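What you see is the complex with one protein chain gone and the rest in place.
All chains are identified by letter, namely A, B and C, in their written order; residue positions are counted from 1 within each chain.
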Amino acid sequence: MDNLYRDFILEHYREPHHRGVLDPADLSFADSNPTCGDELAVTVRLEPDSGRVAEVAFDGRGCAISQASASIMSDHLAGMSLDELRAIDPRTVLDDLGVPIGPARFKCALLGYKVLQGAVRGAMTDWPEEAEVLGDASAGGSSP
Amino acid sequence: MDNLYRDFILEHYREPHHRGVLDPADLSFADSNPTCGDELAVTVRLEPDSGRVAEVAFDGRGCAISQASASIMSDHLAGMSLDELRAIDPRTVLDDLGVPIGPARFKCALLGYKVLQGAVRGAMTDWPEEAEVLGDASAGGSSP
Amino acid sequence: MVGLQHRSRAVTGAALRADFPVFERPTASGRRLVYLDSAASAQKPRAVIEALAQTYAHHYANVHRGIYELSVDADARYEGARRSVAAFIGADSPREIVFVRNATEAINLVAFSFGRSNVGRDDLVVTTELEHHANLVPWQQLCAATGATLAHVRSTDDGKLDLDDLRSHLERGPKILAVSHVSNALGTINPIAEVTGLGRAAGATVVVDAAQSVPHMPLNVAELGADFVAFSGHKMLGPSGIGVLWGRRALLDAMPPFLTGGSMIRRVTLDGAEWNEVPWKFEAGTPAIAEATGLAAAIDYLEGIGMDGVRAHERELFIAAWSRLGNMPGVRLLGPDDPDEHAGVISFVLDGIHPHDVATILDREGVAVRAGHHCAQPLMDRHGVPATTRASFYLYNDHDDIERLADAIVATQRVFGTA
Partner (left out) sequence: MVGLQHRSRAVTGAALRADFPVFERPTASGRRLVYLDSAASAQKPRAVIEALAQTYAHHYANVHRGIYELSVDADARYEGARRSVAAFIGADSPREIVFVRNATEAINLVAFSFGRSNVGRDDLVVTTELEHHANLVPWQQLCAATGATLAHVRSTDDGKLDLDDLRSHLERGPKILAVSHVSNALGTINPIAEVTGLGRAAGATVVVDAAQSVPHMPLNVAELGADFVAFSGHKMLGPSGIGVLWGRRALLDAMPPFLTGGSMIRRVTLDGAEWNEVPWKFEAGTPAIAEATGLAAAIDYLEGIGMDGVRAHERELFIAAWSRLGNMPGVRLLGPDDPDEHAGVISFVLDGIHPHDVATILDREGVAVRAGHHCAQPLMDRHGVPATTRASFYLYNDHDDIERLADAIVATQRVFGTA
């Protein structure tokens, strides 16, 4: 039907990249989508010398959008510094996802991003502001 | 103008009957109209033998309606037993007042009645139910 | 059309949709809206919208304190709404009706006012695994604040309250039993009179969350046997912003106030205050005046149909949907299958497809359902799912809607290649 459930989204959903749990890991964090309770965890291993990302893995359950988004993002992370991770723009994550995301699926599409930010900062972060990321017109609340 | 502020109402207002404080008294009570803060106190002296009302006095400040109502009621109380006081029907008080009382002035018109009931029972009583006393059609809340 | 053939009452389903302007709204699918999310909030009939507009246009003033005609008029309508609610649920007196924002506030009011003054550290509070967060988190907070113990009655695999487990909890003599009449997440109808009977016999004060029952079936507080009952106007065709706490008069009289401020006082000095009579003691500040009159209009509308009729219609839709969906491959249904124990709320899971994705694709087909944990995460945990998709019915739904839902489920399965 569909501009949201394109083939590549469904492929990432069925066979997500960088899936699993790294043990040992240098950074790890887990968070959930308050709307549906979906939980996602991330583990990150860093290069000992440069402190850049050596390997990343996502683990958890979720919808096609959240799984595909984490999977696609995971392909871009290797080699990034912590500062670079921190500076990732959620708009880029949505762009990379490559399908139109509205307020209804905003949190699904950014769950992977949020968990990664939690890992980098070592603490729970707020959801990005919908109004900023999506533009005012389409923005609704970002609450469950 | 006026079917509410008839001459006899204004006369009772200016020169209320049974005004003052009995000291000593057998019964006494004070209460207020929550809407305007008007306060009214009653003192009652009983016949030692029969236990019937010997004398009653009202004291306090208030609007023409509350003052006239207490004044008019006070003329009927001498000789009544406590059971008879307790059984006074608030509808009778409004009838005796002789002017049309709606929900807006309901509490004004029954402040004297309520204070008297408090004295007889020795405790704060609830306001009579507007819906019952005035009839459902005109009844609003009886809250301040 | 399936819907038209099977409908048992001419007054429900398609015929009623004309009363609800939302069904004029075009959907992205180009087809008429199939609204299956009434358990979250109901759509509004024109009569309710009109009543609200009328109140604001010609009968509006603050209540409780005015002497001029407009305020007497507003007050009479506001207090008249209280009498409507009292009559609708069979309360002894309008004094037992406290207007609040919603069922959530009603339960919080009981937890704060009754709870904090009656529950101590050695006490037990009992809820169930079936509760909406609104009937769970306030009790967690009460227990955290007082040191009391919170316990939960188990539910069975088909989503029913485990009455044996309830009995064994009651043997411990809880102070409060907080239980829902109908589960919003699974649709389970609890045997509420039996539950309240057991609870009160055990000496508990029984709080019933009736958010999902008052809108959908006859409920009479005189027969229910509860001490407190909470529900929301917005789920019963009424406005948002208005809800109801019913409580036994003697309990309400004895309780301290909760929110404080104007209207709820008898007398205030700089250092202290005396409280007004119930129910006004619990209504601090300017209430949802016009919304109360809108709720009264919703009650009029529901009474025009009859709550027996509403319940019968939803029971019929449940039976039809349960068998239609139950026969579809890849569809797992939750909750009891006896139509006497299941309201017009069907929670389901599609194999291999997340409920959020289901809801998105259903929406593209013009079918509005809810996906998520339905504010019942512990219940989701209990059933081993993060979330479900939920279709819930009201008087404007019909058999045609069930077909549209079934077709949209097939469409979803096609997108995901599971059909």
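Going forward, a residue touches a chain if its C-beta (ideal position, glycine included) is under 8 Å from a C-beta of that chain, and two chains touch if they have at least 3 such contacts.
All values reported here derive from a predicted model rather than from experimental measurement.
Within the whole complex, touches from the chain that is not shown fall on A, B, C. The residue from C:Ser168, C:Asn220 or C:Thr286 that touches the chain not shown here is C:Thr286. Touching the missing chain, out of B:Leu22, B:Val44 or B:Ile65, is residue B:Ile65. The missing chain, though absent from the display, is touched by one residue of B:Met73, B:Leu94, B:Cys108 or B:Leu134; that residue is B:Cys108. Looking at C:Ser232, C:Ser347 or C:Thr388, the residue that reaches the missing chain in the full complex is C:Ser232.
In the complete complex, the hidden chain is touched by one of C:Asp300, C:Asp337 or C:Asp363, namely C:Asp363. Remark: the residues of subunit C touching the chain excluded from display are 21-22, 24-25, 27-28, 33, 35, 37, 40-41, 43-44, 46, 48-49, 52-53, 56-58, 60-62, 65-71, 101-105, 107-108, 129, 132-138, 140-141, 150, 152, 232, 234, 239-243, 259-263, 265, 267-273, 284-291, 356, 359-360, 362-363, 367-372, 375, 377-378, 381.
For subunit B, the residues touching the chain absent from view are 1-2, 4-5, 10, 35-39, 61-65, 104-105, 108, 144.
Across the interface with the omitted chain, subunit A contributes residues 32, 34-35, 37, 102-105, 126-127, 130-131, 136, 138-144.
As a convention for this text, only the chains that are shown with their structure count from here on.
Of all chains, the one whose CA centroid is most distant from that of subunit C is B. Here the spacing of subunit A and subunit C, counted between their Cα centres, is 35 Å. Mean C-alpha position of subunit B lies 44 Å from that of subunit C. Looking at subunit B, one finds that none of its residues touch two or more other chains.
Among all residues of subunit C, none touch two or more other chains.
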